[in-house]
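First, the structure itself, so that you have it in front of you.
Not every chain is included here, but those present sit where they belong.
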Amino acid sequence: MKVKHIEITNNMTISDFMEQLDESGVLGAGRISHATKLLADSIKDEDTKIFLSLAGPMIPGGLRKVVRDLVDMGYVDLIISSGANLTHDLVESFGGRHYISTGEDDEVLQDNGMGRIADIYTKSEDFEVFEEEIHKIFAKINEKYDTISIQKFIYEIGLLVDDDNSFIATAAKNNVPIFAPGLIDCMIGLQLWIYCQDNDFTISAVGDMAYLSDFVYGCKKVTACMLGGGLPKHYALASNILTGGIDAGIQITLDRSEGGSLSGAPLEEAKSWAKAKKGSNLVTVVGDATVLFPLIVASALDKING
Amino acid sequence: MKVKHIEITNNMTISDFMEQLDESGVLGAGRISHATKLLADSIKDEDTKIFLSLAGPMIPGGLRKVVRDLVDMGYVDLIISSGANLTHDLVESFGGRHYISTGEDDEVLQDNGMGRIADIYTKSEDFEVFEEEIHKIFAKINEKYDTISIQKFIYEIGLLVDDDNSFIATAAKNNVPIFAPGLIDCMIGLQLWIYCQDNDFTISAVGDMAYLSDFVYGCKKVTACMLGGGLPKHYALASNILTGGIDAGIQITLDRSEGGSLSGAPLEEAKSWAKAKKGSNLVTVVGDATVLFPLIVASALDKING
């Protein structure tokens, strides 16, 4: 099949643009077009459940509403998140914000109480409000539970957060489970520790597995959409080992494969572990997920609604 | 300034999407939005000349029409190309095409006469036609010149290629000079050598400098738009050393900086060499130029025509 050269015209829509990428069909254009069709087809297919993993600064980096909306539209069935993305969702729910870098040196930022994520700034005053609010939530959950699994704990948080823009709250309302195997390693985890010093409250690290395995066994087909790598990517793949692996997978990452870390590993490698089925439909998009995922989602929505 | 989360809606236009990236303002979204505004402003500014450098498989990878159209609309004033991108433009002008990979092993491809560029295939039969045609063109140019500079040589080729889709032909018609300091290192160069064995014809490596320096001195302001790195990126920057450096620069690349190669170097480094002016407006977009440049161009066109 021939490469058709991309043609740019005035007032293009996202769908026009994606059609051009599709007809080009090579390099990034081919991969993005492949990922878009796979996402749209997976959403349209009633037998397919969509697992979304969030590693890297997806929420501070501008994808909070994209994730929330996908959940709200019923297009995501299960989320695996880093602890940090949960923390940053709640920071905004409690009135905080993320800020665009003005270029200060990191030592100056420390003095000014601003934490940096690449060119994103956070404010310690927003984290102070976060601390206050999250402890109130801990206390309310602790009234109901002495021991709780991570997923259920996040679900309970979601029910208690009164913020329609929160992806945690939206997931709770829509019964979309959120897993966070590394929850302890974030500000929520740190505050949990402080809370637990004076309260009888246990977060069970293993407690989610029964629910997760039931969920996975209940899926006819699974498409995993993995933003970034890390623990969330691994969990998204490994949770499907029980049923022979995912049926389809999309990953968007800037990590590379040669060092052997899972974050940069080609999805094909998952087949060897039966974390992806033989013949599964797998595509890796190389680039910044905070731009390419919205592009893919925008075009996939048009395909679904179109 | 606060990060506004990206909102995806149905039937978005490219301009809607770019507005979302702009309001997010961080990570790739911030960089792409910056590059788009800079490109649009540079095109609109009558005092600014735009230098476009092409390294990596821009023409085989689907950008032939984007480049050709920018030239035709008068939005590019000078091009620096790798030899390969010139060769691949002519391959198509002579009837050849580029093909989407079907996944064969490289040894099988060799047997089948197919050269591979990532997931792009070429056919040796297309190169055979290329060889035949390019020799006819060499002969015609050689009738007029014994010694010729590289830029003038490419210009003469452009005049002789009857293909409205060729960026070389379109550049010639529009008097947009194309420089290719590494011309000898491509199929055109190889055929030139074969041609020169039997003909008295010299390509002067230094011959372009007078024209180039006059061109640069004639520019009030220069914005360099660099797709990929390599010799074309260096030439785009270095040619402006005569006037104290570029006024603005955009580079789109997947290369990284730590090894010190120019291809991955931050544009800021060019300031130290006076290849970029102090205070110049510089932005690096990390990603695949064959996708991100069309996205930037699409949105910039809307800003210009909007």
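By written order: A and B. Residues from 1 in each chain.
Simple rule for what comes next: contacts are C-beta pairs under 8 Å (C-beta built on N, C-alpha and C of every residue); 3 or more make two chains touch, one makes a residue touch a chain.
Everything numeric in this text was worked out from a predicted model, so none of it was measured.
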Original post:
Taking the 2 visible copies as a start, how many copies are in the full assembly?
Top reply: 4
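FYI, only the chains that are shown with their structure count from here on.
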**OP:** Mind listing the chain B positions that touch chain A in their complex?
**Re:** 1-17, 20-21, 24-30, 32, 57, 60-66, 69, 97-101, 118-120, 165, 254, 286-288, 290-292, 294-295, 297-298, 301-302, 305
